[in-house]
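Missing here is one protein chain; the remaining ones are kept as they sit in the complex.
This part shows subunit A:
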Amino acid sequence: MSVIESYRLRLRRKRYRIRAFRKRRELTVVADRTRAIGEEDVLAFTTLRNERVRLPYFLDYYRRQGVGHFLMVDNGSTDGSSQFLADQADVSLWTTQASYKRARYGVDWLNWLQWQHGHGHWTLVVDPDEFFIYPFCDTRPIQALTGWLDTCGLRSFSAMLVDMYPKGPIDAEAYREGQDPFEIASWFDSGNYFISRNPLYHNLWIQGGPRARVFFADQPSAAPSLNKIPLVKWRREYVYAQSTHMLLPRGLNRVYDDHGGEKTSGALLHAKFLNTLAGKAEEELARGEHYAGGREYRAYRDGMANRTDLWTKWSERYINWRQLEILGLMSKGNWA
């Protein structure tokens, strides 16, 4: 670890902070209830666009888990998401019409909100289609986890993205508001992930799963990253460098053990592959606001048109976190 390298990363972190600071002007407050945030609250941070149908289940899921307050950025929704969120007592909402892409896919906005409101809190950054699970999440609220992480002196917690998909064509069954998306998309790949280590940021780069298998089998390097570090005991000098895949300072990315042991980790169940994807793919392609020219969404649109079935006979049906633990997708580590 050279001094120059460390210094370069430090400058980069400062640059990201300046970006976040400048992008604050793009956010217009709709409902600011941040005064209600309690000292010990776990805070959720989300950017979204046209996710109205998902929101009720999303909010309920995290409320049940023990999240105290939601800080959300609505990027120009036209489906009533904004109004719905503004009416929730535990949501603070900002809105923006600015470019998602130029806010580094929303990272700058959330970095700013976390800087402002996250300091000293455990913060959870999740998309509306990501559902956080962690060891014992069926019996222990999120405060048990964060309390334990505090006791161990850990500042960040890894939760890899696990793409969930239905059996049969993706749009065969329609998702209803308030429904558990994993009633439809209940399958996942259990052992089809490949990992390398980022030599600069020290995070693991995980790819694979159904998206690599079906949509990116010919160009694996373009397959989406699945490594995520969504739960962090935030300090205002921290920044997310790229989505929630990696953070600066880079010590926060050391969520894995490299001596053969297992650190505790969770997963983000990804409810992307529902019938809602068809409309989303069309819209996002038209907007061109997504990563790498919307390459991903083009693949999805073509896949939907061909009635692609992500399911194979080796797919696993999701039961609970213990199953993911046994399959080796997440780990209890030394939390018992």
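Definition applied: a contact is a pair of C-beta atoms (placed from the backbone, for glycine too) under 8 Å apart; a residue touches a chain by one contact, two chains touch by 3 or more; residues count from 1.
Just so it is clear, contacts and distances are computed from a predicted model.
Choose one: "Peptide O-xylosyltransferase", "ATP synthase subunit b", "Peptidoglycan D,D-transpeptidase MrdA" or "Quinol oxidase subunit I". The correct choice is the protein name in UniProt for the chain not shown.
From the choices "Peptide O-xylosyltransferase", "ATP synthase subunit b", "Peptidoglycan D,D-transpeptidase MrdA" or "Quinol oxidase subunit I", the unshown chain carries the UniProt name "Peptide O-xylosyltransferase".
Of the listed residues A:Arg52, A:Lys263, A:Lys280 or A:Arg301, which contacts the missing chain in the full complex?
Within the whole complex, the residue contacting the unshown chain is A:Lys263.
Among A:Tyr7, A:Phe21 or A:Phe194, which residue is in contact with the omitted chain in the full complex?
Of these options, the touching residue for the absent chain is A:Phe194.
For the chain not shown, which residue from A:Phe182, A:Tyr291, A:Tyr318 or A:Trp335 touches it across the whole complex?
A:Trp335
Against the chain that's been left off, what residues of subunit A make contact? List them.
136, 139-141, 143-144, 147-148, 151-152, 158-160, 189-197, 204, 206, 209-210, 212-213, 216-221, 227, 255-265, 312-315, 328-336
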